[in-house]
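A single protein chain has been omitted from the complex, and every remaining protein chain is retained in its original position.
Our next item is chain A:
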Amino acid sequence: MGKRVLLIEDEPNIIEAIRFILSRDGWIVETHSDGASAVGAVNAKQPDIVILDVMLPGKSGFDILRDLRADPEHAALPILMLTARGQKKDRDMAQAAGVSAFMTKPFSNSGMLDAVNGLMAAGDAPVVDVSGDG
């Protein structure tokens, strides 16, 4: 049974890159590109892990994160947040909202793999911080 990841991201090229990296590692990658309906997509697809971009059309990644955590069903869902705005306050905001891991664009392919696999292994572990470098 393959591990399933839901990638919520709107940049087509980045979707393609992540899909390629994770698929090669054996992940089943599903994608969703709209912010407003993102929570619904998580409910429908019930992924093992969610990768969530911050700047999304319709609704910000932070709002989606809060909505998911507010639902007991997704309280323990591993969520990796991706952002292109590498400011500290964004990181703080994500932690306050209950993110599982936080990653800044651009990332290294191996870093992405490590983060996803680490989250999967740790279950609902404390926040894993993955820097963009490496």
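Convention: a contact is a pair of C-beta atoms (placed from the backbone, for glycine too) under 8 Å apart; a residue touches a chain by one contact, two chains touch by 3 or more; residues count from 1.
The rule is short, and it goes like this: contacts and distances are computed from a predicted model.
**Q** Missing chain's UniProt protein name, "Carbohydrate ABC transporter permease", "Molybdopterin-dependent oxidoreductase", "ATP synthase gamma chain" or "histidine kinase"?
**A** UniProt lists the chain left out of the view as "histidine kinase".
**Q** Write the list of chain A residues that the hidden chain touches.
**A** On the chain A side, contact with the omitted chain comes from 11, 13-14, 16-18, 20-21, 24, 55, 57, 84-87, 104-110, 112.
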